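The complex appears here minus one protein chain, its other protein chains still in place.
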Amino acid sequence: MMPQTPMPIDQLTKPLVEIRDLKTHFFTDDGVIKAVEGVDLDVHPNRTLCILGESGCGKSIMARSILRIVDAPGRIVQGSITYNAANGRAIDLASARPGSRALRDIRGQDIAMIFQEPMSSLGPITKIGKQITEALLLHRNMSKPEAKEAAIEMLNKVGIPKPADRFEAYPFELSGGMRQRAMIAMALCCQPRLLIADEPTTALDVTTQAQILDLIAELKNELEMGVMLITHDLGVVAEVAEDVAVMYMGRVVETGSVEQIFESPQHPYTRALLDSIPRLGAPRRRRLPAIRGMVPHPLARPSGCTFRTRCDHVISGVCDQVQPQLAGQGTAQVACHLHTPSEVQHG
Amino acid sequence: MADPVLKVRNLDMHFPIGGSFFGKQTDVVRAVDKISFDVFRGESFGIVGESGSGKTTLGRCIMRTLDPSAGSIKLTTKTRPEAELIGASRAEMTAIWRDMRMVFQDPQSSLNPRLRVLDLVGQALQKSEGLKGQALADRVGDLLEQVGLQRAFLMRYPNAFSGGQRQRLGIARALATKPEIVIADEAVSALDVSIQAQTLNLMQDLQEDYDLTYIFIAHDLAVVEHFCDRVAVMYLGQIVELADRDTLFRAPKHPYTKALLDAVPRPVPKARSAKRVAPIGKVSDRVSTGCKFAPRCPLAQDVCWSSEPPTLTLGSSQLKCHRPDAV
Amino acid sequence: MLQFLSRRLLYMIPTVFLVSVVTFAIIQLPPGDYLDSLAAELSDNGGLDEGTRLALEAQYGLGQPMHVQYFKWMKGILLEGNFGISFEKNLPVNDLIWDRLGWTFAISTLTLLFIWIIALPIGIYSAVRKYSFGDYLATFLGFIGLAVPNFLLALVMMYVAFKYFGQSVGGLVSPQYLEEAWSWDKFIDLLKHIWMPIVVVGTSGAAALIRIMRANLLDELYRPYVVTARAKGMSEFQLLLRYPVRVALNPFVSTIGWILPTLVSGEIIVAVVMNLPTTGPLLLRALLVQDMYLAGSLILIVSMLTVLGTLISDLLLAWIDPRIRYQ
Partner (left out) sequence: MTAIDQPHDTSVIMPELLGPWALMWRKFRRHRIAYASLCLVVMIYIVALFGNFFAPEDFTDTNRRGIYVPPQGIHLFYEDKSGDRQFGLHAKALKMEVDQATMRRSYEEQSGKIVPLGFFVKGHSYKLLGFWKVDRHFFGPKKPKDVVYFLGSDRLGRDILSRIIIGTQVSMSIGLVGVVVSLLIGVSLGGVSGYYGGWIDNVIQRLIEFLRSIPTIPLWMGLAAAIPLGWPPLRTYFVVTLIVSMIGWTSLAREVRGKFLSLRKEDFITAARLDGLSDWEVIRKHMVPSFSSHIIASLTLAVPLMILAETSLSFLGIGLQPSIVSWGTLLKEAQNIRTIIEAPWLLIAPGATIVIAVLALNFLGDGLRDAADPHAH
């Protein structure tokens, strides 16, 4: 058994966001793509939650569903996303009217988001400074000079040299790393309670990536905010995460603390994923133990457990019939028949 | 090992900047700056570096899809005596391209969506061996099976494949002419983690079957460590360190290599040391004299700013640094 | 910005030169010599005396090689502002054209404004409410607008105005004001007339611009930066105007470059139908009777002014879009 880790989450504070049975589907000409298909997840304040998954697993769509910024033809078809506001009120974001005041007040102010492509995610012909002050003017009762001052301070805080000059710069005048810093400044200028970062370092070099990750971690501690970081990079997860959720084909297949996930992964997918990556400095292996096959086409979801087509531990008659549910004690949960007591006996 | 397939000497690739119809060319970018190295038969030679380091340009210069400004590239294959690639005619290059093939980064963009697999993979065979009809279909079918695809896919279009499958097509295509050397430019970086492992395994298996030499260009150090025998680290168009894998990854000698390795996130929780020595500044900081890495180097001294570092040989590694002892 | 401006001005030189050469070629195209036709014409009225003939030869270089004639013509224009004389009316071209050119450009500019005022909101609406009834309606009307030739629309509108509203048609003012000095009443009367050519000339341009605006905006609406702005908490309307519309405006502004020539073209042909006091009827008449210096001068000036318009649109574009300035 794994060593007993102290219960890490302060049970007294409510989670920032509680996602229950969320389903976001895309209604395309060729059929319904179930990008998110029943996700349960809690995001806690002052903790970093990493969503780990390969491309197409729905991690990005899930995150966008929280802010209700999923583009058509995508739509939340089921489930709730409860945001527990600072004043104690609970708001269901999933059922809020699109474009409603309540939703817009939360966006940018309570929950902010940064994206993968720092170039295309910034307005191309609007000055950096203007894009930052915009959020301040929107959510804080500030005059323009005050907002400018605050924005420059924020630019300084995210490590942009000569912030007053950069305030007047256009995105294309900055390097990739600087752009991502500007994005972070923009997202954090209103001191949100939750920051969602969607692959924030994928487009960057490792050296820049290290700086950006450090920056996010630093600001997280300083502002005591929750961070939801979406990535496919196991290294990034191990470095920054406190909690981890692993997604596969629109579902969370395993959650746990970062130690639980990396030291004693339960789900065959998590285990296989950890096995299949080359590691720096590890003893050399002639071959990498790869996960066989490929992710099924989104229009042809396997019945039962979606991972069964690639799994080495399929229990016939069970895995292809019954969809496993997340279960487990405390924070470590896994959706796999191997770990459901009744099924283990079968196996 | 002492049988070089490829000898690169003093290779330069300069791109003009600021030139226009009326304006005068103001400067050049030295994308590849006096690079020399050997690639030995049967090895996997890795080239790593950040974006803008010139690693892709270097690959394209070797393939001669770009025309290098100066230098020499000599290719020796089993069947052919040493041939100089710089200045070779199109016809000579066409012959050389049969022995030296390329796998591209983006399998989507390197496969023409309007051609069937048969024509895409078989194109080189059509040209080099004049194969047609059933003979061609048989050969391409064999190739598909070798890369783990089905023979039945012959008549499909590339759109009908997933990313991983497309990269297998790209590999099959590269192997069609039974090459001796394959240049793989970020061949697995666009792939998902699980598919990446499959592809790396496949490439290693094929290396044995075909007695291949790989030039493996990548930015992912962990993948390079796993895959390559010798590795060259590039920074702003120069090779700053070249060593065999174990030396390079266990005991990096160049401050840049060290910084790069430090920056890689390890998939082990809390493995990160309290504060790493992260290079400051950005890659495009350029200096006119001295070491190109000086502006970002934590160990830079006056000599680093004033004179270009010499290329040193320490044991089996090659190093371009003034202070190899300081790391 | 200054550098950009000077570069644009430099680019204009070959264009302007080519325009003048083409115009000159047009002048030279009709078979025979002006002098011949002039002599033929004048001989009916008593003949052309040798002195006049020599004077004309000296002025236009008639009978001399082409390039000499061209330089004489250009010299007259550049140094003295002398565009030659109209053979038919026996008046300096200068006396005939400037009023009419003024009207042509007044109408073209007003039409441009009209097009923008119409196309911008409809284009935005069409893109934002894609596939709504309004979008389909706009698209359909746009297609009709593109399919109806200017002159046909002019004829239909004149017919409708005359038949159903009993309005006098043709000209820019009612006949009774033709010879009068400008007064308030005349201005009101002008407004009553001038809308018709503007609408007629502008329809197809507006239709084209609606489609362009719609396509451009659709390209921008789903860009990541729009999502960023949305995630910031901006209202849909606010973010629409501040981000995608601003970006989509770029190609819109650059359309001046090609829409201005079409507007001038349309104005010319509509003017013929509606009998407006602009360059159209004058040019047509000059061409039909082969009064080539008049025709050539008109084409030259109209083309020059459009080239200038294009320049202005480029500058406007650079002013809106910083990316172009910094190229």
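Some points to look at:
Labels A, B and C are assigned to the chains in the order they are written; within every chain, residues are numbered from 1.
Keep this in mind: contacts are C-beta pairs under 8 Å (C-beta built on N, C-alpha and C of every residue); 3 or more make two chains touch, one makes a residue touch a chain.
Since this is a predicted model, take the numbers as computed values, not measurements.
Within the set B:112, B:289 or B:306, the residue that contacts the chain not displayed is B:112.
Taking the complete complex into account, B:160 is the one of B:160, B:251 or B:303 that touches the chain left out. For subunit B, the residues touching the absent chain in the complete assembly are 21, 63, 65, 90, 94, 97-98, 101-102, 104-106, 109-116, 123-124, 127-128, 145-150, 156-157, 159-160, 165, 173, 198, 201-202, 205-206, 209.
What subunit C contributes to its contact with the hidden chain is residues 11, 14-15, 18-19, 22-23, 26, 29-31, 130, 143-144, 146-152, 155-156, 158-159, 162-163, 169-170, 218, 222, 257-258, 260-262, 264-266, 268-269, 272-273, 283-284, 287-288, 290, 295-296, 298-299, 302-303, 306-307, 310.
Criterion: only the chains that are shown with their structure count from here on.
The chain with its C-alpha centre at the largest distance from the centre of subunit B is C. Put simply, the C-alpha centre of subunit A and that of subunit C have 55 angstrom between them. Across the assembly, subunit A contributes no residue that touches 2 or more other chains. Shown for subunit C are the residues in touch with two or more other chains, of which there are none.
If you check the complex, the residues on subunit C that touch subunit A are 222-225, 227-236, 242-243, 246-247, 250, 320-323, 326.
Touching subunit A in their complex are the following residues of subunit B: 50-51, 162, 164-165, 192-198, 200-201, 204, 219, 221-223, 225-227, 249-250, 259-272, 276, 278-279, 282-284. Put simply, subunit A touches subunit C in their complex at residues 64, 67, 69, 71, 99, 104-109, 112-113, 115, 117, 120-126, 134-135, 138-139, 170, 172-173, 183, 186.
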